[in-house]
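Shown here: the complex without one of its protein chains, the others still in place.
Note that the chains are named A and B in the order they appear, and that numbering of residues resets to 1 at the start of each chain.
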Amino acid sequence: MRRYSAFAIAREALRYHTGWGRAWGAPAPKKHYDVVIVGAGGHGLATAYYLGKNHGITDVAIIEKGWLGGGNTGRNTTIIRSNYLQDPSAAIYEKARSLYETMSQDLNYNVMFSPRGVMMLAQTEHEKRGYLRTAHANALQGVKTEFITPDRVREIAPIINIDGPRYPVLGALWQARAGTARHDAVAWGYARACSDMGMDIIQTCEVTGVTREGGKVTGVETSKGHIGCNKLGIVVAGHSGQLAEMAGFRLPIEAVALQAYVSEPIKPALDCVIMANTVHGYLSQSDKGEMVIGGGADNHNNFTQRGSFSHIEETTRALIETFPMLSRLKMLRQWGGIVDMTGDRSPILSKTPVDGIFINCGWGTGGFKAIPGSGWGFAELMAKGHSPLTEAFGLERFREGRFIDESVAAGVAH
Amino acid sequence: MLKFTCPYCGIEASETELAAGGEAHLKRYGPGSSEQDFEGYLFLRKNPKGVHLERWRHVMGCGKWFLAARHTATLEVFGTYSAQTHEPPAEIIENIRAKFPEWQA
Partner (left out) sequence: MSTRLSTGGRLIDRAKPVSFQFNGRKMQGFQGDNLAAALLANGQVVMGRSFKYHRPRGVVASGAEEPNALVGLGEGGRFEPNQRATTTELFDGLTAISQNHWPSLDFDVGAVNSSLSRFLPAGFYYKTFIHPRAAWKHLFEPFIRKSAGLGKPSNPGDPDTYEHAYVHVDLLIVGGGIAGLQAALTAAKTDAKVLLLEQEAHWGGRAPVDGAEIDGVAAEEWIKNALQTLEAAPNVTLRKRCMGSGVYDHGYALAYERCTDHMPGAAGPRHRLWRIRAGQIITATGALERPLSFSGNDRPGVMLASALRDYIVNYGVSPGDRVVVVTNNDDAYRTALAVKDSGLTVACIIDARASADGPLPQACRDAGIRVETGKAIAGVGMKGKALKFVDICAQAGEGSVLETVGCDAVAMSGGWSPVVHLWSHCGGKLLWSEDNFHFYPDVTRFPTDHKGAQYVRTAGIASGAMLTHEVLGNASESAVAALEQLGHSAEAWRPSATGSEEGAMAPVWVMPQGASKAKKSKMWLDFQNDVKVSDVELAAQEGYQSVEHTKRYTTLGMATDQGKLSNINGLAVLSGALNQPIPQTGTTTFRPPYTPISMGVIAGPGTGKTFQPLRKTPMHGWHEANGADWEPVGQWRRPYCYTKSGESREAAVSREIRNTRDSLGLLDASTLGKILVTGPDAGKFLDMLYTNMMSTLKPGKCRYGLMCNENGFLMDDGVVARLDENSFLVHTTSGGADHMHAHMEDWLQCEWWDWKVYTANLTEQYAQIAVVGPNARKLLEKLGGMDVSKEAMAFMEHADGELAELPVRVYRISFSGELSYEIAVPANRGLELWEKIVEAGAEWNITPYGTEALHVMRAEKGFIMIGDETDGTVIPQDLNLSWAISKKKEDFLGKRAQARSHMASAERWKLVGLETIDGSVLPDGAYALAEGTNENGQRNTQGRVTSTYHSPTLGRGIAMGLVLHGPDRMGEVLKFNKVDGSAVEAKIVDPVFYDKDGEKQNV
């Protein structure tokens, strides 16, 4: 792999960049792999990467129906944080956050992790108590957060209206080392590193069936023929239900659309990520200068990836309430992402009823921030059959009534 | 912005007047039921990329719950019907099968 650096760019500049090779290969599928991952989004690629890096498993194919990183990885608001309440969530999201810190160096691909800080506004007494609880939990989970005063909030984010007429800001849960990253770069960086380890990324290849023998997986039928494998990882977000059906089991999952939009780019005005859960909106400013705004998820099952309007209206009203300057900006583009919601709104990283099939899904609205932690834990689960990071996220928890409920800490989508 | 005809008040109502309530025709399993049945009832969902029988409430209107057959990818609505039934009316099944002959509730 050609290393990326400022020197390499300078060298290439002199010959009009004719020397750069492909970032990742475009191989035809082999007949059989040790491991097949279905889904070349962030989670699938990260899983493959850590299978190779941490467990020495490189006979891996990552199969993608469309283009790598073309699903929710490239269609989210890029927030990275780990200020979760429940231990299992805090563990996997903090693992992810810490891996994001060094990801550019690990992958030799600048994913532009920007630890600009994430602030979750407390706008009711109840919300304030919830965040105080999270701050105490985080202190024991190795997640550095603090509850800050309204004055600190204003200092960090001067465009905020602390004394909103309906929901004055009573403080905020602040995670200084949280932030954002360039979403596409995460998928591309992992893809390049996987390809470099000799893994096959097979794009525009749709899985049409899962083959089994004696309760054990043997491979997948695809639009490019049968691909055999010893282990199969299903990492396809919104389409998990369809894959599970092919493999003969059901999931506690429903796919709904999460709405988001961006404004036209303006000069820097907001130096952190702000989430306002009481009024259901969140906001950050991208490196391009666009205000990236997310709101609620529709409640009905939806596979269209289209933007709708009802949530956009509500979110905008709420945000103008707290950030009055937004009134004079313009919405540039809106879209919907298909997110897979579980019964407790926490993900599933689990073995399945079929021997050799593992599933990683149900990230709902929180998937991007988890990518490296999810890949790390899921790779360990696939390689060793057990991972402390994924232990609590098994499928059986719904039967047992052992939920991981973050709703006290995260009322809205993120 | 979806719209459905509320079978109770007859009004064509926008999504903003309605509240979605998930999969319809779930059979309730109470005390004494098996783990599997109970889990299936409370959590496992069809979640089809296809025709979905689902619950809606005309919450900003007459307040009634009703059921709808809607395709989750094309968003076509094959009909709405009373919530007080265990299966869709024959007419709606016919509408669905006219397009998807293989469809099973």
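Quick note on the criterion: a residue touches a chain if its C-beta (ideal position, glycine included) is under 8 Å from a C-beta of that chain, and two chains touch if they have at least 3 such contacts.
Source: prediction; values computed, not measured.
Considering the whole complex, not just the chains shown, which residues of subunit A touch the missing one?
For subunit A, the residues touching the absent chain are 4-6, 8-10, 12-14, 16-18, 20-26, 66-67, 69-70, 74, 87-88, 90-91, 95, 101-102, 104-105, 108-115, 123-126, 129-137, 139-142, 146-147, 159, 161, 165-167, 182, 184-185, 188-189, 203, 263-269, 285-289, 304, 306-309, 312-313, 316-321, 324-335, 388-389, 391, 397, 399-403, 405, 407-408.
Go through subunit B and note every residue touching the omitted chain.
Interface with the chain not displayed, on the subunit B side: 1-4, 14, 21, 28-33, 35, 38, 42, 55, 57, 59, 63-65, 71, 74-77, 83-84, 99.
We take it that only the chains that are shown with their structure count from here on.
Roughly how many whole angstrom separate the Cα centroids of subunit A and subunit B?
For subunit A versus subunit B, the centre distance works out to 30 Å.
What part of subunit A is in contact with subunit B in the complex they form?
Contact set of subunit A toward subunit B: 239, 241-242, 250-255, 298-304, 308-310, 342-343, 398-399.
Quick check on the complex: what are the subunit B residues that touch subunit A?
Going through subunit B, the ones touching subunit A are 1-2, 15-16, 19-23, 35-36, 38-40, 42-49, 52, 54, 56, 70, 72-73, 75.
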